[in-house]
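As you look at this complex, bear in mind that one protein chain is not there, while each of the others sits in place.
Just so it is clear, A and B label the chains in written order, and each chain counts residues from 1 on its own.
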Amino acid sequence: MSLIEITEVRKSFGPNEVLKGINLDIEPGEVIAIIGKSGSGKSTLLRCINGLESINSGSISVAGAQLLPDELHLKALRLKVGMIFQQFNLFPHLTAGGNVILSQAVVKKTPKPEAEAIARQMLDRVGLAAKFDAYPDELSGGQQQRVAIARALAMRPIALLCDEITSALDPELVGEVLAVVRSLAAEGMTLLMVTHEMKFARDVCSRVVFMHHGKVHEIGRPEAVFANPQTPELKQFLGML
Amino acid sequence: MTQFTLWDIFRNLLLATRWTILLSLVSFLGGGILGLILLFMRIGHNRAAQFFSKIYVEIFQGTPLLMQLFLAFFGLGLFGINVPAWLAAGVALIAWTAAFLVEIWRGCVESVASGQWEAAASLGMGYLQQMRYVILPQALKIAVAPTVGFSVQVIKGTALTSIIGFVELSKAGSVVTNATFQPFTVYGLVALLYFALCWPLSKSSQILERKLNVAHRNH
Partner (left out) sequence: MSYHFNFGWLLVYYPELLKGTWVTIQLILIGAVFGVSLGVFCAWVRALGPAWLKPIVSVYVELIRNTPFLIQLFFIFFGLPSLGLQMGETSAANLAMIINLGAYSCEIIRAGIEATPRGQFEAGASLAMTRFETFRYVVLLPALKRIWPALSSQIVIVMLGSSVVSQIAVEDLTFAANFIQSRSFRAFEAYFVSTFIYLTLAILLRLLLKFIGGRLFQRKAAR
C-alpha cells in the first residue's frame, strides 16, 4: 500500500472544474515535484490533500487516514501531513519558538518543557536555533519560511506538502530554504512540492508530475521528464522557461 | 381608571416621535455647522484655533451628554433667562454633536493621501485652493457613510433630553407608562419606534461604506 493514495479526485470551483480526475500514488520516502502552468490545478491538489479544500469526488488517503469533511477525520489527516505555504503564514503575535510550540501544546497536549525542547530541536534542524525568541517580523523571508518548516516538523508528520515555498522570497534567500528541503529529502521525509525551481526538482526529486488543465499530463523520473518530454504541452512548458 | 388600548398607547408615542425627529434634525444640522467651523479651526494653520478645537472635542467627548444637558439647563439659567427644556436640549445636543462630527471629518481629511496635497501644491495651488479643489471633494466622499452612521447616535442622544423635561419619545414613554402601568408594552414600543428611525440610517451607512470600499478597490 502506498503512503499517499489519490484516486480519481475531482474538484470544481463553481462551474470551473479545476481537478479533472487525478490519480497519484506516493511511496514512503519519495520526493515529488509538481510542475505546470498557473491555473493547472497543482496548488489546489496540494490543498486538497491537506483538507484545506474539499473534494467533489474521488478519494485521498494518507497512511490509512481518509480525507473526510468532518473535523475528526481532518485532524487525523493533518496530524500525518504537514503543509508549508508560499506566504509562510507564521503567527505574528508569537516568537519563532512560540510558533513551533503552539500546535504541539494545543493539539497534541505535549507538556510545555517537552514542547519547548522539541521546538529548539526543530529550529536547530533548520539552522535557526539562535532565533528562538525572535518575532516573525524580525526575521527575513527565508528565515520565516524555515521557521514555518520547523513548525510543521514539530508535529512529526510523515509527509510534507510544500506549496511554492520559495515563490515569495527574494532570489538570494531561495537557497537557504531549498537547502533545508534537500536535507529533509536526504533524511527520507516524504515530500510533495509544487515548485518552479526546475534545477532543484531535477537534482532532488524522485519523480516529477506535470499537470495540465486539471490532469496529470505526464509523470516520470526527472531525467526522463526534463530530457525527453513526451507531450507537446510539456515541451512547450519547458521551452517557455 | 380608563382603559388604554394598544392603539391609544401607540398613537401617543407616535405623536411624541415628531419631537424626537425635529430635535434630531436641529441637532444634526446645528452640530454640522458648528462642527464644520471647528473642523476648519482644527485643520487650519492657526495654532490657537487648533488648540481650541482640540480642547473642545476633548471636553465634549470626555463628559456625559446628560451632564452637558444639565449644565446647559442650569447654566443658561444663570444668565437670568427662564430656560425652556427645548432650548437647553438643542444647545447641548448641538454642542455634543459638533464634537463628534469634527473628529469624524478630521479623520476623513487626514485619510486623503499626503501625495494629494503635494501634487496640488506642485501645481501651484495655495492652501485654500488645495483644500477646495483637491482635498475636500475626496474627503467628502469618504465622510458620507460615517456621518450618516453618526446621525443614529444623535437620534439616540435625544432620548436623554427627557431627563431635563423635554417631551419627546422617551418622555412620552414614561408618561404613558405611568398612566397605563404597562411598562413592558410601552417601552417595547418606544424601542421599536427608535429602531424604526435608526435602523434605516444604520443600514444605509453600511451600504454606503461598502460601496465606497468597492469603488476604492477598483482604482
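The rule is simple: a residue touches a chain if its C-beta (ideal position, glycine included) is under 8 Å from a C-beta of that chain, and two chains touch if they have at least 3 such contacts.
Not measured: the values here are computed from a predicted model.
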Touching residue (missing chain; options A:106, A:130, A:186 or A:227): A:106
Selected from B:21, B:37 or B:66 as touching the chain missing from the view: B:66
Chain not shown: contacting residue from A:63, A:79, A:219 or A:238: A:79
Where the missing chain touches chain B, by residue: 58-59, 62-68, 70-71, 74-75, 77-80, 152, 156-157, 159-160, 162-163, 170, 173-174, 177, 182-184, 186-188, 190-191, 194-195, 198-199, 202
Where the unshown chain meets chain A, residue by residue: 50-52, 71, 74-75, 78-79, 82-83, 85, 87-95, 97-98, 101-103, 106-107, 116, 132-133, 135, 148, 151-152, 155
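By our rule, only the chains that are shown with their structure count from here on.
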Centre-to-centre distance between chain B and chain A (centres being mean Cα positions), rounded to whole Å: 54
